[in-house]
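Following this message is one structure expressed as structure tokens.
A single protein chain has been removed from this complex, and every other one stays in its place.
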Amino acid sequence: MTAASRLSEQGYTYAYLDEQTKRMIRRALLKAVAIPGYQVPFGSREMPMPYGWGTGGVQVTAAIIGPSDVLKVIDQGADDTTNAVSIRKFFAATAEVATTTATERASIVQTRHRVPETPLQEGQILVLQVPIPEPLRWLEARESETRKMHALEEYGVMHVSLYEDLARFGRIAKTYDYPVLVEGRYLMRPSPIPKFDNPKLDKSPALMLFGAGRERRIYALPPYTRVESLAFEDHPFEVETWEQCCALCGATDSFLDEVIMDDRGGRMFTCSDTDYCNQRQAAQGKPNPDTLGGKA
Amino acid sequence: MTAANPLLQVQGLTKRYGDRIGCAGVSFDLYPGEVIGVVGESGSGKTTLLNCLSAQLEPSEGSVIYDSRSKGPLELYSLSEAERRLLLRSEWGLVRQNPRDGLRMGVSAGANVGERMMAVGARHYGEIRGRAGHWLQQLEIDAERIDDRPATFSGGMQQRLQIARNLVTEPRLVFMDEPTGGLDVSVQARLLDLLRGLVRDLGLACILVTHDLGVVRLLSHRLLVMQKGRVVEQGLTDQVLDDPQHPYSQMLVSSILPV
Partner (left out) sequence: MDVLLRIQGLAKSFTLHTQGGVRIQALAHLDLEVSAGDCLALVGSSGAGKSSLLRCLTGNYLPDGGSIRVRHDDDWIELVGAKPQTVLELRRRTIGYVSQFLRVIPRIPTLDLVIEPAVAGGAGRPEAEARARRLLQHLNLPERLWSLAPATFSGGEQQRVNIARAFAHPYPLLLLDEPTASLDAENRKAVIDLIEDARRKGAAIVGIFHDAETRSAVATREISLVEGRAAA
């Protein structure tokens, strides 16, 4: 018995969405890949989860996933948060795919607000969940006008917001969802990933797909697309750095979360990417505190 | 005798709103460094004309040819919208009656002035800030207020800020719609003086729409008098004001209250 026929007996189509919807989303994806950084409208469906929990990303994943895929889902870098666990189980049930926490083993990585530390490879697909796709939204409220600004490449106003940061704080205060220019053409919100992750988008060998469920937009970065973070000539783009290293694995090259330990100001810094941290600890011979293994 | 080519050549410009006429059959040339005042009562078609001239409203008939710095003479309405919008933020300026319509109220004065530079590709923060400061001073705004938001400025300062924002890209042609409209008299006088000096020193060409004949007397070289969408009289400003020919112009001039 095939996965699809087993599922249809339970009243579901494969990967939850009906075939027409998946086709519609694939068409939008193809257009998005053809015009890197351009926001393609699509008919977003109601999903069995609230907006803000990744409905856009889930629909994109549903449209591209197949039985031979291996899925990894992370939320803020972690494989073991409610959101990540739920979405992973959702596809394990509806698409009968293998899941993993290991970045290098996944064929599809759906993520909320992080790009994994382990470099992505050719053939992998990163699906990013997007709350607000429009980079010009807080500068220009009218959708008709922002579309025109994209069409005419009128992006000066984006630098106005960076200017304002520099004038008020002496530095560009934006630390996540930091705007990028795609192939020198479209201004794009990379979704609320920390700006630490922006360089990973540039010329990545993996395909990156962005889905915004509530806002009904899909956009994409095909492999090896040029992605440039906006900056000024005399205030170049810089990523966050930490004085500490990861308290668990000692990494000095990963994005660190600050963890509050007690009420007396005790805190520690650990990798936000749990898979990366666990693998490093295992390599150092430390016992893996994480029992989450995944099926694969 | 004028050696230069016209900066703007307007031929038979007409804008209809259904059966109603916005403006009809307007023709004139504007030369570099020249200020033309457009006067007439409310509803006479001044603003429609200004919008058609500044590439914001497509006319029903007629042509507007602009002699651009980079590409020579261009027929405005055969340009793409992208090219028209580029003109508006590079070679042209647009000063609106209400500074709130022409300013970004949520960001600082410096960002307001810097925006047009960034819109045409400036990416050096220090230079943008330096030039913004320079233009604030040109418009008699204390450079220390560069990081203040326009909401904290008086009406006159907001209007001067709007002008600074327009002049920073060194436009050749500035459209002004009642620039002194909402200001009290002493603030008006200061602004007019400033404008007069800037227009002369920068060699700006201006199209100035107003119903205030005192403003055009001070600023404009030539005058177009509009009534019901048509230009009923045009000529040298002082000639039209001191020796008006058309009944409507005479009525307009004689309606000024003596001070």
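All chains are identified by letter, namely A and B, in their written order; residue positions are counted from 1 within each chain.
We take it that contacts are C-beta pairs under 8 Å (C-beta built on N, C-alpha and C of every residue); 3 or more make two chains touch, one makes a residue touch a chain.
Since we're looking at a predicted model, the values are computed, not measured.
Peer 1: Among the chains present in the display, which ones are touched by the chain that isn't there?
Peer 2: The chain that is not shown touches these displayed chains: B.
Peer 1: Of the residues B:A82, B:M105, B:A143 or B:M251, I need the one that contacts the missing chain.
Peer 2: Counting the whole complex, the residue in contact with the absent chain is B:M251.
Peer 1: With the missing chain put back, which residues of subunit B would touch it? List them for me.
Peer 2: 1-2, 31, 34, 189-190, 192-193, 196, 217-218, 221-222, 235-236, 238-239, 242-243, 245-247, 250-251, 254
Basically, only the chains that are shown with their structure count from here on.
Peer 1: Roughly how far is subunit A from subunit B, going centre to centre by Cα mean, in whole Å?
Peer 2: Those two chain centres are 47 Å apart.
Peer 1: Which stretch or stretches of subunit B touch subunit A in the complex?
Peer 2: That would be residues 81-82, 85, 89, 104, 107-108, 110-111, 114-116, 118-121, 123-126, 128-129, 146-147 of subunit B.
Peer 1: What part of subunit A is in contact with subunit B in the complex they form?
Peer 2: These residues of subunit A touch subunit B: 148, 151-154, 156-157, 159-161, 163-164, 166-168, 231-235.
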